[in-house]
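This report refers to the structure that appears directly beneath it.
Not every chain is included here, but those present sit where they belong.
So that you can tell them apart, the chains are marked A and B in the order they are listed, and the count of residues begins at 1 in each.
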Amino acid sequence: MGNPKIKPPSKLVLKISGHIANPDNLELIKEYCSAIREAYSKGVKIAVVVGGGTYARKYISAARSLGASESICDTLGIRVSRLNALLLTSLLKDVAYPIPPENYTEFLKAWSTGKIVVCGGFQPGQSTATVAALVAEGIDADVLALAARIDAVYDKDPKIHSDAKKLTTVTTAELKKILEEQSVKAGRYELLDPIAIKVIERSEIPVAVFDGRKVEHFKKLVYEGEIVGTLIKK
Amino acid sequence: MGNPKIKPPSKLVLKISGHIANPDNLELIKEYCSAIREAYSKGVKIAVVVGGGTYARKYISAARSLGASESICDTLGIRVSRLNALLLTSLLKDVAYPIPPENYTEFLKAWSTGKIVVCGGFQPGQSTATVAALVAEGIDADVLALAARIDAVYDKDPKIHSDAKKLTTVTTAELKKILEEQSVKAGRYELLDPIAIKVIERSEIPVAVFDGRKVEHFKKLVYEGEIVGTLIKK
């Protein structure tokens, strides 16, 4: 039957997992930046949101073992996500806003310059997935692209269930149910949290989940609207 | 059997609904400020988070009908909540931090002065309930007091079901289930959203829900640890 398709987007948010965009994956960062730069040069408007990943974990678990509050742990994770964002910015320097905006207002100001805007997290108690959803809503994006650690949404956790089925499309309602069942397994499946889903629902922006290690999937989405993974719709 | 009790708190967060703390309820604001001032003078450390309420709704629905994004609507609501916070601040001026902090970092700086800190919302995509939970976590509060529009948590929406039962205690897990069932009815029951509950769970801070129009219930909580309403615990 083939992959789901949307109209090739003229405005999009790309959320890259911090497990992918970090100092240990320079080749992948280069590929993404070159793909982003090319799309931008062809008129696609792009905002990028980067997660914290491995180094965020490192600082968070250190702080936690020192007795820090979870909000301080969040703060550390957010700051690491901005380091990752700066790595991408430094490669995109002539076409990107020079410093990752640190809250929603700063993002809007940066976006109004017409440049590519790369940011990390904003505030404790708010995931970078939620930031990506808010940013997508704020710029009225055609799609929110999730360059994830997994290659698609499954009906069960594929690491546990050998019969887990890959889903090519899923509604936000179904997704919530799937995530709830899996969340019993200790936060393993960190694609989207409830607030991010709520924002996606209210803004009705389609979400494309794909294997973040494959930059060609991002290009397919940008130029052909093809989603090699899962399309999430309201 | 009597109301549930906790140890009288020495550090607390009071979240007041914006439907209660607004320019149309000056007498109630005066009563709260006088109660807050008295508790503070007896050594209780207090942070106050105020919601947006009626005037927030007014600006939000205007913006929505003008086609504003939901994040701008959130922004308007947050700004109105800060107006309400300023009303309380102006009554508490000698014992309160003079201006409502506008994000988590500013809150921490304000709190470190030892004064009462009054704030509204922080960021789009984050409810004032979540702000209150984060603030409670950040200062390691003994209790989060919710001066609500309802007098307690019910097992069903009491406006619809005549047999709805008032709960004196409820776990966060039970609460999540109750709220999910009710949320089908269009956001009617806005006590706590999923992120706020998640923060409450991870920080293990007890939450006291009471009828916000009754300042004496706040005093009972402060001085006797008695909860005239519902105690939410992990």
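Just so we're on the same page, contacts are C-beta pairs under 8 Å (C-beta built on N, C-alpha and C of every residue); 3 or more make two chains touch, one makes a residue touch a chain.
Quantities reported herein were computed from a predicted structural model and do not represent experimental measurements.
Of the identical chains making up the complex, 2 are displayed, while the complete assembly in this file numbers 6 copies.
The definition used in the following text is that only the chains that are shown with their structure count from here on.
The centroid of the Cα atoms in chain A and the matching centroid in chain B are 31 Å apart. By the touch criterion stated above, chain B contacts chain A in their complex at residues 69-72, 75, 103-105, 122-126, 130, 133-134, 137-138, 140, 193-195, 199, 202-203.
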